[in-house]
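Please read the structure below before turning to the comments.
Only a single protein chain was left out; the remaining protein chains are all shown in position.
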């Protein structure tokens, strides 16, 4: 899985990872990746956040989601964290970093949203996708959005065998809509001197690749000086089929 | 060749592929790829079209080219087709899909033109390339365009060993010019609900990669919702040197 055999002679630096999942996922999204990081000697924490996992309440705000992660970090008294956000998790990492900057060693965004100050995630969607989300939201009874399988299959797990795509779809639940449409105050984030990395998987097509949209360079360059790591993968499949590869890329993004 | 070993445990779904080649090629372009698909259990059809292969008449229109493919499909009564177009073949796939939509399961464009309604292929070429094509066309006696070897070598088979480049060049013949300059009515195409995929090889430089030109995202995003599959290859070399890799990518693009 690891592209460059010459990385092997160097034992991995031991890091403390906190992994923040995205939408249509819960903390189990990280199971394989966390195990691979753990096997390589790292400490790995996988907070669940409001409106996800076993939480029956889907009526949550972005602030509640962020509070879940901030509380997790402070209650466990974690320090020198490599704080990783995937997809929507990028916005949670942005807000979390504002609240506990001294506990964070480096921020890692993996095909994750990096919002401008005052933006919502929905502001960064192509018009057609945004419209689709708004329709799905309007048709739900509890202000959630559920991805239809064909959209999930072709955009989120495009490289997966059908069997894997179905297994991954089977465990997702409707996503609370509000946090995706809330505009976020990110003035503090853009003043933080915390080192930053961006991990980009080049088969990821959740956002179309090109000017005006996309993970890299559109989102990534908002970080200012950042470390770029590129891998061969899509938005979600590799968490299941190639967790050791993902773990290696996150390590490359997180190490000193 | 296949990037992710974890794909192996799942037996391949059996699909029916119809493979439509591009310019400066004939149906033999697909020989290795078709054999690799066939070995994996798929049905594979490789129509030749007007003005190509053994057809002595180079004075053909885009409609004649499309008719060849449509007739091939209807006469063999093919259904549930994965219809694949490479390069210029993308425009043939667009027009074919308009005529036999009910026979098609999914459209796959592999570094292929996806024209806007009312456009010609020539409209999508960078000005310099278009000028070059127009000069080559004007200097021919039968309204064809023959690629000079240095251009073919550096743009179409850039990753090939010289020996392979020469072998591939030896079998190409002058391309009928008219279909490349005809503007196509594609209103019906853009109403089709048929699922679509785009396969992009990132060393392909036939179209310069960037805004205003290029395969992905410039052409691909015209498909609306589509499944992206990315591979390491150029425009033509891998059909000869890596057919099993290409077959795998086409399968990933075509499967449910």
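So that you can tell them apart, the chains are marked A and B in the order they are listed, and the count of residues begins at 1 in each.
Methods note: contacts are C-beta pairs under 8 Å (C-beta built on N, C-alpha and C of every residue); 3 or more make two chains touch, one makes a residue touch a chain.
All figures in this text were calculated on a predicted structure; none of them were measured in a lab.
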Among A:130, A:166 or A:255, residue touching the chain not depicted: A:255
Sole residue of A:146, A:230 or A:244 that reaches the chain not shown, by the stated touch rule: A:230
Identified contact with the non-displayed chain, of B:63, B:138 or B:151: B:151
Absent chain, residues of chain A that touch it: 3-4, 6-7, 10, 13, 195, 197, 202, 211, 216-218, 220-221, 224-230, 252, 255-256
Interface residues of chain B (partner: the chain not displayed): 128, 150-151, 153-155, 158-159, 161-164, 202-203, 205, 208-211, 214, 232, 234, 241-242
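In the analysis below, only the chains that are shown with their structure count from here on.
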Separation of chain A from chain B, taking each centre as the mean of its C-alpha atoms, in whole Å: 35
